[in-house]
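These notes are about the structure you will find just below.
As you look at this complex, bear in mind that one protein chain is not there, while each of the others sits in place.
Chain IDs A and B follow the sequence of writing; residue 1 opens each chain.
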Amino acid sequence: MTTNEAVRSRGNAEGATGSRSPRGGAGPARLKSRPADRIFFGLSLGSAALIVVILAAVATFLIVQAIPAITADWKTSPELSAGPTAGYGSFWSYVAPLIWGTLWVSAIALVIGAPIAIGIALFISHYAPRRLAGVLGYLIDLLAAVPSIVFGLWGIIVIRPLLLPLTDWLNQNLGWIPIFAGKPSTTGSTILAGAVVLAVMILPIISSISREIFLQTPRLHEEAALALGATKWEMIRLAVFPYARSGVVSATLLGLGRALGETMAIALIISPSIGFSLRILTEGQNSQTIAANIALNFQVADALQREALIGTGLILFVISLAVNIVARFIVSRTGKSGGTRRRVQLAPPEAASLRVANDPALSPVRGTSDKAEGASA
Amino acid sequence: MLARRGHHPEGNTVKFKHVATAGAVALAAAIALTSCASTPSATPAASNKATSAATPLDTTLTGTITAGGSSAQANAQTAWSTAFHAQVAGTTINYDKSQGSGGGVTNWLAGSYDFAGSDAALTAAQQTSSQANCGAGGALDLPAYLSGVAIIYNLPGVTGLKLSSATLAKIFTLQVKTWNDPAIAADNPGASLPSTAITVVTRSDGSGTTANFTTYLHDVQPSIFTQAAGTAWPVAGTSGQQGGSGVVNTVTAGAGTIGYADHSSIGTATAADIQVGTAETFVTYSAKGATNAFAAAATTTPSTKGDLTQVLDYSKITNKDSYPIPLLSYQILCTTFKDPAQAKVTKAYLGYIGSEIGQAIAAKNAGSAPLPAAILADVQKSLALVK
Partner (left out) sequence: MTATAQSNRRSPQGGMVNSLTAGRLPRFVEFYVLAGSLVVVGGAFMLLGFNLGGWIFVSVVLYLIVLAALSTLAENRRKAVDRIVRSVVTIAFLLAMAPLVSTLFTVAAKGIAQLNWGFISQTGGAVFDPQTLKVTITAGAWQAIVGTLEITGIATLMSVPIGILTSIYLVEYAKPKQWMARTVTFLVDVMTGIPSIVAGLFAFSLFTLIVGPKAFSGFSASVALSVLMIPIVVRSCEEMLRLVPHELREASFALGVSRFSTIIKIVLPTAIAGIVTGVMLAIARVIGETAPIFMAASFTDNFNVNPFNGPMQTLPVLAYTGIKFPGQDIAASVASAWGAALLLVILVVLLNIIARIVARVFAPKGAR
């Protein structure tokens, strides 16, 4: 991850943390520590600590609530063998298909939504006429304000009927592909419809943040690229993308977070069944997501069943954790060598030195280590 | 003040007006109830010269009632709380309909609610755990809201559809797949049925309506509907929609669709006539039919003193005046409140719900069916035990 790496190398940024590490050449001189400084540092550290406390509290709450249902014997418990949890041998056999459904639906939504969202961000930041861009960006932001219940209703009113012909067509012509197989839906309550709506819901999140980040690309880099004869696309690929990669991935993760946890729209649109199914065009054979399952059954669940549902919530928690870890790992692997090396190659000598001053990612120490990495890679 | 009143809203509005003209004070006064001889079907109620034990509404009561649960009762609760507040101005009633029955009972067991609305009576385990908050007396399940499960369909060109219980069970277990299936044709001689595929629309969320409907199917056609009854729809492959409104909307929007919903929420959707008993008798839903069915099928099986848990025996619903799939919802409260003042307000409100006037208000504003007078008298007796 470029920026993380950047900060890591920023040996000078530690002033107030009381570090005794030797200061790098480019860093500021030893700062005077004033009371305001100390208070402010205390406040920010306190806020960070508060987050740890909040999350610990939520996690404790989830675990305490979930344990009775996870450890219970689902076959003999009178509460768990009725209602929404009826017919499962254990917590794990209940939650496994839900995990699958959550990942499956979110993945489809992300595949549909993320490229379009990044395309929008790019269009607004680099292709649209400047005057129009503000308005368009605003319109997209507006979409984040639409409550998910409205997306759900819009999905029912607009998307479900709209996708019915496509559903039939895909089923008839591409039905040999497993995901398009099965008896096509007649009401439109398919995963496809749900994923399309979900994709629209995550668009504003991904595109707003990506747009801000694209806009932050130093103009110097862009102009340097253009001056070297790069086409606009080459400029974007060489100057904008490497600079924005970590931010875009972050934005996509936020979008994925929303997709994973989205309840209402999915619950309204998709006609679910708890099971492992790849099919996205059928009715009643659609894999169910954890969040929607909680929303749909929480209201009739009694105490132990509620705890079982909270247990699935705990699993959702763990899933998003895992997704985040994987994504961070991917970013840290692709982010450092690829991005910076290319920039070093591209930038003319003068611009490169400017960059070093400009961008913490390329402080002298970092630059050399980067070259070493580049050579070894 | 005495008033001769019937216990069904249909055709009785004049009588209600009689009572009503006397105004709020009249409502607050004790209303002696005598059953109306013109409704022969409600024989158990009629034979029991029920005298409502309702204490007069104390219009000086103040307090806030926090409650929630069953969404089936949502509209009725709005009507009840508005009417109650109109007479007892010092009270505020917050009924959270978004919780659902399970949420209502859970919150009530935790002590967050003064009473819970629930489509199912407390289980034995819940009854035991209620003693933590309610003391040794436990809790009371009081019937409060009666309606029926309507079978709605949308089949262009076909109206007045009749369905036997066997056909119904076959349709909802996906054994009958097209509308011109011989089973449906046999129920509807002479009707021209298209070969359209049947799309069965069910609830994707857990629901008391599903519990009532599956219990009915399982009790009446155990060999066809072999799945266990419960709040979650048990047959895979149907089109699951969220909420009664989701089912109604999807059935109305589709073609060849069929689904089930609380009759009071179906709006303009078309409901099928359902076979009652084993003969070829098909009944259209009516509030009176639901009341009659409840009177015929329900037996009180108390779990604690004063408890009014009802067990419905669907096989007893055979009269053509009865609608075969009634839907019942309870109010659940403690016998002993921690705060006597809170008990007083809650009792007054639930007593109002369990009075004939309360039932009439729900019937008028929420489309429910009034509970038989006999059970209302029992409700008042049980409420008298609450302190």
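Just so it is clear, a residue touches a chain if its C-beta (ideal position, glycine included) is under 8 Å from a C-beta of that chain, and two chains touch if they have at least 3 such contacts.
Here the structure is a predicted model, which is why all the values come from computation and not from measurement.
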Hidden partner chain, touching residue among A:Ala96, A:Leu215 or A:Leu278: A:Leu215
Contact partner of the left-out chain, one of A:Thr85, A:Asn171, A:Thr187 or A:Ser250: A:Ser250
Sole residue of A:Ala96, A:Ile116 or A:Leu278 that reaches the chain not shown, by the stated touch rule: A:Ile116
Omitted-chain contact residue, chosen from A:Leu260, A:Ile280 or A:Leu304: A:Leu260
Residues belonging to subunit B that touch the chain removed from view: 13, 16-17, 20-21, 23-24, 27, 64, 66, 68, 71, 74-75, 78-79, 81-83, 85-87, 92-99, 110-112, 242-243, 245-246, 264-265, 267, 357, 360-361, 364-367
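Methods note: only the chains that are shown with their structure count from here on.
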Whole-Å separation of chain centres (CA-atom averages), subunit A against subunit B: 45
Complex contacts: residues of subunit B adjacent to subunit A: 71, 98-103, 105-106, 109, 123, 125-126, 129, 197, 199, 201, 204-208, 211, 228, 230-232, 234, 236-242, 246, 249-250, 253-257
Complex contacts: residues of subunit A adjacent to subunit B: 78-79, 82-84, 86, 156, 161, 185-187, 189, 267-268, 271-273, 275, 283-285, 295-303, 305-306
